[in-house]
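FYI, not all chains are in this one, though none of them got moved.
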Amino acid sequence: MSDGLFAARGLACMRGDRTLFAGLSLELAEGQALHVRGPNGLGKTTLLRALCGLSRPARGEVRWRGELITDLADDFTAEVAYVGHLNGIQGDLTAGENLEVARRVFARRTTPPQVVSEALERVGLRAIADRPARYLSQGQKRRLALARLLVLRRPLWILDEPFTALDAASVVGLSALIGEHLAAGGLALIVSHQAFDIPGIEDFELARYSRTRK
Amino acid sequence: MKFIHKYGAPKRFYQLAGTFIPWFAGITAVLFVSGLYLGLYWAPPDYQQGDAYRIMFVHVPNAWMSMMAYVIMASFAATGYIWNIRLADILARVSAPLGASFTLTALVTGSLWGKPMWGTYWVWDARLTSELILFFLYVGYMALQASIDDARRAAHASAILAIVGVVNIPIIHYSVYWWHTLHQPASLTLTNQPKIYATMLIPLIVMSLAFMFFYLTMLCVRARSEILLRERHTDWVRKLVEGKP
Amino acid sequence: MTADVLTAMRSVFGRELLVFWRRSTEVMTALVFFVIVTTLFPLAIGPERHELMLVAPGVLWVAALLATTLSLNHLFASDYQDGSLEQLLMSPHPLSLLVLAKMAAHWVLTGLPLALLSPLLAVQMALPAKAIGTLVVSLLLGTPTLTLIGAVPAALTLGVRGGGVLVSLLVLPLYTPVLIFGAEAVAASAGQGFASVAHLSLLGAFLALALSFAPWASSAALRVSLD
């Protein structure tokens, strides 16, 4: 199983003075996706943040193409797109401007300008691209956050409850999008309590590594 | 009440203001021309200040208008907030920049006048200070309006501010005066005011009327464009715009 | 029903104190800001006692006023962001009374400690001993007015672009009367010793006026901001 592009080994995370989970290992190869599952408060968000390098785990290591992500630093960051509980949207900019900033600051230099309008089209926000993001409805904001995935074009997607606030049609749309990403050789880690349908996705029960009696 | 709602409809006001504007503008122009003639040629030079005092004909009307405009603005704002009348919101919104520019003009002309009179552009005299604070109040009102996009919310929020301001303005005004008098007198004051002669009073009154009509004209003009902007999605505006391409 | 309202007000007051207590740093920050600003002045002006004494009443009052202004952000902003304010609007009691309870808590945590600490700073600033009593009284009368008036802009700027600093812009002009009479009262009693009574009673009048309209105005402002 050493062909896992992305791998974690012996991971343990703490919050406050409690160890949430320990001894967690996972691997992800090209085109593969995991659905991380577990009840509220188990530590799924904590796990995802550790995997994408936003927080440092108490123990264990995370590797990308065999190298430690702490060594790769920015080179690893350039490969991951993270959508967390927070949308990361600047309310004072319009929907379009938000994505344009994402393209300029975060995307590869070769990313052509039209990805922005394509992404807006794809998530169904084209018509309201000029509306300040603060006025968007909850679901529209979430879609805008997800549109960033299309602008960044990174191989590893780490998504924390991406389906939150999405209407039925958008849930289907997003599942299809993730499916395409996987088909194109992308990787994905998804936390979600909601039902969704992505062919070939595997379940990953966090509870197996849990260290809490709650 | 019914009357207000009838003529308070933005569309109605738009048409009404359209017919009044030429008249107001004409009166303003006539008053300005005669006021300037009277002020600059007809009135004799002052025996102490020479011609420098003529700046008074701009300064004093602006200072008066700056205070009047605030009260008018706050009354519009309160009307709009309490009875939910959109026209009043619009009028309040457009009078703020007008009032602020009167205030600024009074400040600038006063400063320019201060240099020959007192040898400095600024002293912390009561009148000057309260005028400066009035300017800050205007700026605050406009800043609040500018930072809220939703028209109704902007109108209501700034109306509350204007109402609180109206309670406060007399307090601010008089406290600045008491500050001045309860304390030892400032080293420089407005004591050596020119005694007003008829030759100066008449141009002053004409100029004040001129600025008042200027205010009315601008209020109508700006209100009209604000109405167009806000009602741009309604049928009557669309027809209007298509009517004269 | 009235007893009900009182319980609710007491609980709001208690909640505020508890929250501030949890944010233990916050309890002292207005205070610390006050101390730091008063300390900066001697640094910037130079240490001559006479000059310091001349400006001391003014500096102390400006510092108190700025400290209050800064802490205004905490009156409603965090409750707005986490949705607690929405819930407060959905309470069965008159909003203006609950808001009054919040203001009271705010004053107990900012104005009051500041007034109590001021004698120490006054000594540092070389203020004559006879003026210190007046300083404390003027702050005790003036700071609640600052909280009351300040709540209105604080409520108006919730969720508004650039809200935080906008508050200072809106509030500082409204504060001038309190500042003038507060500082004058202290200066007067540092000088001749009389006249300060007149100033202090004016401060009292401002407080009464603010008490009568600020709770109403700020609860109206909250409703507008959450519309």
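Letters are used for the chains, namely A, B and C, taken in the order the chains are written, and counting of residues starts over at 1 for each.
The criterion applied here is as follows: contacts are C-beta pairs under 8 Å (C-beta built on N, C-alpha and C of every residue); 3 or more make two chains touch, one makes a residue touch a chain.
In this text the structure is predicted, and so the values were computed from the model without any measurement.
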item	value
Assembly formula (labels as shown, counts from the whole structure file)	A x2, B x1, C x2
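The rule we apply is simple: only the chains that are shown with their structure count from here on.
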item	value
Chain centre separation in whole Å, for subunit B relative to subunit A (CA means)	56
Separation of subunit A from subunit C, taking each centre as the mean of its C-alpha atoms, in whole Å	45
Centroid distance [mean C-alpha coordinates] between subunit C and subunit B, Å	32
Sequence positions of subunit C contacting 2 or more other chains	161
Residues within subunit A bordering two or more other chains	none
Interface residues, subunit C side, partner subunit B - complex	149, 152-153, 156-157, 160-163, 166, 169-170, 172-174, 176-177, 180-181, 184, 187-188, 195, 198-199, 202, 206, 209, 213, 217, 220-221, 224-225, 227
Interfacial residue positions of subunit B with respect to subunit C in the complex	133, 136-137, 139-140, 143-144, 147-148, 152-153, 156-158, 160-161, 163-165, 167-168, 171-172, 175-176, 178-179, 182-183
